[in-house]
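Below is one structure, written out as structure tokens; the observations come after it.
Omission of a single protein chain aside, the complex is shown with its protein chains in their original locations.
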Amino acid sequence: MLDLGLYNYWVVIFLMMTGLYVVISRGNLIKKVIGLNIFQVSVIMFYVSMGKVRGGTAPILAEGIEVYSNPLPHVLMLTAIVVGVATSAVALALIVRIKEAYGTIEEDEIRVVEGEEEAR
Amino acid sequence: MIEAVWALIGDDLPALQIAVPLLAATVCVLVRRPRAAWAVAMLVAWSAFANAAVILHRVLTTGTISYFEGGWPVPWGIELRIDLLNALVLLVVTGICAIVLLAAPRSLAAEVPEEKHYLFYAVYLLCMTGLAGMTVTGDAFNVFVFLEISSLSSYALISQGRTPRALTSAIQYLVMGTLGGTFILLGIGMLYMTTGTLNIVDLASRLAMVGPNRTVLVALACITVGTGIKLALFPLHIWLPNAYTYAPAVVTAFIAATATKVAYYVLVRFVYSIFQVSLAFEVNRLDAVLLPVSIAAMFAGSLVAIYQDDLKRMLAYSSLAQIGYMVLGLALANVNGLTGGLVHIFNHAIMKCGLFLVLAAVLLRTGSTRLSAFAGLGRRMPLTFAAFVVGGLSLIGVPLTVGFVSKWYLVLGALDAGLWPVAVLILASSLLAVVYVWRVVEVGWFAEPPADAPEVAEAPLGLLVPIWILIGATLFFGVFTSLSAGVASAAARMLIGGAA
Partner (left out) sequence: MSAVAAVGLAVVWPLAAVVLIALTHRRPNLRETGTLLTAGSLFAVVAGVILPAVQAGGRPRLEVLELLPGLELAFEVEPLGMLFGLVASGLWLVTTFYSIGYMRGHHEANQTRFYICFAIAICGALGVAFAANVLTLFIFYELITISTYPLVTHSGTEAAKRAGRLYLGILMGTSIAFLLLAVAWTWLAAGTTDFRPGGILAGAVGGTQLVALLALYAFGTGKAALMPFHRWLPAAMVAPTPVSALLHAVAVVKAGVFTVLKVAVYIFGIDLLATTGASRWLTWVAAFTIIAASCVAISKDNLKARLAYSTISQLSYIVLGAALATTAGALGGGMHILMHAFGKITLFFCAGAIMVGAHKTEVSELDGLGRRMPFTFGAFLLGSLSVIGLPPAGGSWSKWFLLLGAAEADAWPMMVVLMASSLLSIAYLMPIVVRGFFRPAPADDGHGAGIHEAPLLCVLPPVVTALGGIVLFFVADDVWRLLTGMVP
């Protein structure tokens, strides 16, 4: 039986596996980076989920509210998002250079070019 | 004057290890002139090295240093916490940074266009920031942040290699490295979930109270896999050979000696300080996974190294084997074994860095790092070649070199654990090192260079000096072991004794 009370964790696992699968199975570098992003997002959702306190609101001080969600994981994820963006940026920059050097961003085609160079 | 400065910064030394390189990186970008950028980087790296030495001295005399960033006490603020273990790692990282920089201008000139040099130094300092940060921090999430800083900058450094293959190697590393980093993040999240804290000391005490459960097991698995990727533990090593082979020679020397070592430190820190022996080994049997894997790494790495034609790739595979030794030391879970693993951080860093710099010199003079480039090197570049021989002997583990010290402790650890077949395997795998090292020595010693080969001069002083500093250190610390093995065994006793 699936425990639907923890459905967000199932979403996390689903996304994580999707991302991992894309990274492993796709030869297109852009798609790989997308897979990597999905993978990272799943972890972000994981953190956000665990910060949630049942019945709690957003952690903003206000009259009459006593239960807040845990703000710390949310803050941590701000950093993680930044890291993710930076990673994507570096990856895309590298892909642009690869496209210039090889004329393709498909891994198997790159391998062909490299093999030819090796043979020479 | 000096005292005034000391009064100002004397207590902030751990924070300076992170802040100074970080700021200096931006300075490098601003000055734009390669020479000036190099000078800035040199100044920062060598003072960081001196700083690390002072910190180690302090830890040795007064015990663990704890520093609250911004004055916020734990558990709210982020703590920098330096004990014997990371003081040693910090010394290695900053020392290697500083020494490799000595070689950088001469070697880079041949591989990276001059207008990019200032950026190179900036990124180099960023990488150093990340590595030093991972080492000194006492906060689990902080480890992840600094890990990503160092990783992102190392992707950039690797992509500067001469051939387009540097780019594909970098992106391969990026994909693997990001997966690894994210796994670590996931594991840290689970630890936070169970304990509600990120401070390493707190984590340790609360985990011990929580005791074993499924989340802790998964956290341990995630962190092991994540750091396994970052430290290129067989079979998660795919990125390493290409990255080492196609990166600029100095970058290889730098990364080989620091990045994997710090990743190993992170694994040790998590396993021994946070999970501690009881959770990691007695409940969850981490050793049952890591022992076979590390032994496989020792053999797979050395065996593949024997068949490599490109010597950078050969040394890269040799690194895989050496990483196997380090992880084996961790997995033995006794004082002698862990001492072997920890002292190998130090020992392997200096010998491998020295060997990669030898290759940088050969590349500079002959234009290639293939085996054929070594033909007749014994006569053409005698000092460089001698350095390779000594470094190679150290890889084999010949006495009076540092390699022997590590191997001695590892063998003792295996015998202590009652695993004498493992002891035999450790020694048997060193025999493979004899083969791949001597293959090169034979070519350098006997083979005649091709008749049309250009005259080759000895390596320039800019490279010879750092090479011989490192190779000299492999001999020096092979004889006088109190700094390396002494600190490592004290750290191992501290970790196994349970006091974080």
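Residue numbering begins at 1 within each chain, and the chains themselves are lettered A and B in the order written.
FYI, a residue touches a chain if its C-beta (ideal position, glycine included) is under 8 Å from a C-beta of that chain, and two chains touch if they have at least 3 such contacts.
Everything numeric in this text was worked out from a predicted model, so none of it was measured.
The chain not displayed here makes contact, within the full complex, with B. Taking the complete complex into account, B:411 is the one of B:298, B:395 or B:411 that touches the chain left out.
Considering B:193, B:398 or B:496, the position touching the chain not shown turns out to be B:398 (whole complex).
The missing chain, though absent from the display, is touched by one residue of B:60, B:109, B:383 or B:427; that residue is B:427. Within chain B, the residues in touch with the undisplayed chain are 393, 396-400, 405, 407-408, 411-412, 415-416, 423-424, 427-428, 430-431, 434, 438, 442, 445-446, 479-481, 485-486, 489.
Methods note: only the chains that are shown with their structure count from here on.
Chain A and chain B have Cα centroids lying 27 Å from one another. Of all the residues in chain B, the ones that touch chain A in their complex are 141, 144-145, 148, 152, 155-156, 159, 164-165, 167-168, 170-171, 174-175, 178-179, 181-182, 185-186, 189, 192-193, 198.
On the chain A side of its complex with chain B, the touching residues are 20, 23, 29, 32-33, 36, 39-40, 43, 46-47, 50, 72-73, 76, 79-80, 83, 86-87, 90-91, 94-95, 97-98, 101-102, 110, 114.
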